[in-house]
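What you see is the complex with one protein chain gone and the rest in place.
Chain lettering (A and B) follows the sequence in which the chains are written, and residue indices restart at 1 in each chain.
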Amino acid sequence: MWVPSVWEAQGLPEQKANMEQAIFYILSAVAVIGTILAISEKHPVHAILYLVTSLFAVAVIFYLLMAPLVAVFEVILYAGAIMVLFLFVIMMLDLGHPEKGFSPHWREWLPALLLSLVSIASLAVVIVSRHGQIIAPAAQSIPIREVARRLFQRHGVAVELISLQLLFALVGALYLGKQSSPAPGLQSPSHPGVGGGGEDKSP
Amino acid sequence: MIVPLEHILILAALLFFLGLGGLLAWRANLIMMLVCIEVMLNAVMLVFVGGSAQWGNADGQIFAIFIMALTSSEVSLALAMVVYLHRRKRTVNTDLFSEMKG
Partner (left out) sequence: MELYLAFILLFPLGGGFFNAIVGRKLPRGMSEAVACGVIWGSFICSVLAYFNFTGPIKIEYASWLTAFDFRAPIALYLDQLSLALTLMITFVCGLIHLYSIGYMKDDPSYARYFALLNIFVFAMLVLVLAENLPLLYLGWEGVGFCSYALIGFWYQEEKNATAGRKAFIVTRIGDTAFGIAMVWMYQLFGTLSITQLNGMGNLVPAGIVTGLGILLLIGATGKSAQLPLSVWLPDAMAGPTPVSAQIHAATMVTAGVYLLARMFPLIGASETVGAAIAVIGGGTAFYAATCACAQRDLKRILAYSTISQIGYMVLGVGAGALTAATFHLLTHAFFKALLFLGAGCVITALHHQQDIYRMGGLKSRLPAIYWPFLAGALCLAGFPGSGGFFSKDAILGAVFERGGVLYGSLFALGLFTALLTAFYTFRMLFVVFHGESHNPLPSREGGHSPLPPIMTVTLIPLALFGLLGGILDLPEYLGTSAFLSGFLGPVPGFAGLVQAVPGDEIALQIIAATTSIVGLGLAWSRYTGDRRATSLAMEEAGSPRSDFFLNGWYLDSLYRLLLIRPFVRLSGFLWKGIDGAVIDGTLDGLARFTARVGGVPAAWSSGRVVTSLFGLAGGVCVVLAYLAWLVLS
């Protein structure tokens, strides 16, 4: 279903474009800051929550890029299931004590940041240098019906394979998480099977 | 297209390399490393969707959905293994798991 932009309905294309641009930049700032906070936070649970924020921002960016399906999936699956799964594990392994855990020393940050900055800079240079070379046709929004049709017609085999792969993951996670012998010293109330519960969703 | 493709690419690059930096720095906590991997994958999804919007091809969105599905299975298995490792050594510090030496 083609989602018309709020502004198009009112027939004000100029304003629409500007508004969406502004929203995009704000959201991208949110995403970046959220990610930075996420990776520098000592407390794992806080870090994950920052990341969820960042993911929400990216989801809205997806919506702006005329991919509402992906946006909704991002919220439901990524921010919803995967991050929650992380929280499960953190809680189960009782890792949520920032005073007992240790965050990276600034010495460990240094090479990482160095590599990242250099890479970002190089990539930015390369991208900018190709500024005029990307020729795009007029922007068109892709209705969901079209996406669905393409997904199940052209990529039908891949869909089946991915569903099989999810099955494998389910089985593997069940097997790996099974406590066959009583683990020494583990105090948490053990639930049989840890990771396979909530991940059996197909797109 | 609301913004030129380059901006989306730069945003994606930022997110990606932030994730990479976090991955390299967070040896202390395996779960944080996995979180940073998620960040990187998210950046990749952004690139795909951007490309799909740029050229009007639905394949980019489809691939982004695929990435999401595969990521979910990968995460479940990875976390199961984290649980297993924690059971073995009571820690999630990756530096302490060096039996593959030599």
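Following the convention adopted for this analysis, a contact is a pair of C-beta atoms (placed from the backbone, for glycine too) under 8 Å apart; a residue touches a chain by one contact, two chains touch by 3 or more.
Bear in mind that the values here come from a model prediction, so they are computed numbers and not experimental data.
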Which of B:L20, B:M45, B:A64 or B:V83 contacts the chain that the document leaves out: B:L20
Full-complex contact with the absent chain, from A:N18, A:S122 or A:S163: A:S122
Touch list for chain A against the chain that is not drawn: 111-112, 115-116, 118-119, 121-123, 125-126, 129
Touching the absent chain: which residues on chain B qualify? 20, 23-24, 27, 94-95, 97-102
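Throughout what follows, only the chains that are shown with their structure count from here on.
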Could you tell me the distance, in whole angstrom, between the mean C-alpha positions of chain A and chain B? 8
Under the stated contact criterion, what part of chain A meets chain B in this complex? 17, 20-21, 24-25, 28, 31-32, 35-36, 38-40, 44, 47-48, 51, 54-55, 58, 61-62, 64-67, 69-70, 73-74, 77-78, 81-83, 85-86, 88-90, 92-93, 95, 101-104, 108-109, 111-113, 115-117, 119-120, 123-124, 127-128, 130-131, 134, 136-137, 139-140, 142, 146-147, 150-151, 154-155, 158, 162, 165-166, 168-170, 172-173, 176-177, 179, 183, 185-186, 194-196, 199, 201-203
Sort out for me which residues of chain B touch chain A in the complex. 1-11, 13-15, 17-29, 31-32, 34-36, 38-39, 42, 45-46, 49-50, 52-59, 61-62, 64-66, 68-77, 79-84, 86-87, 90, 92
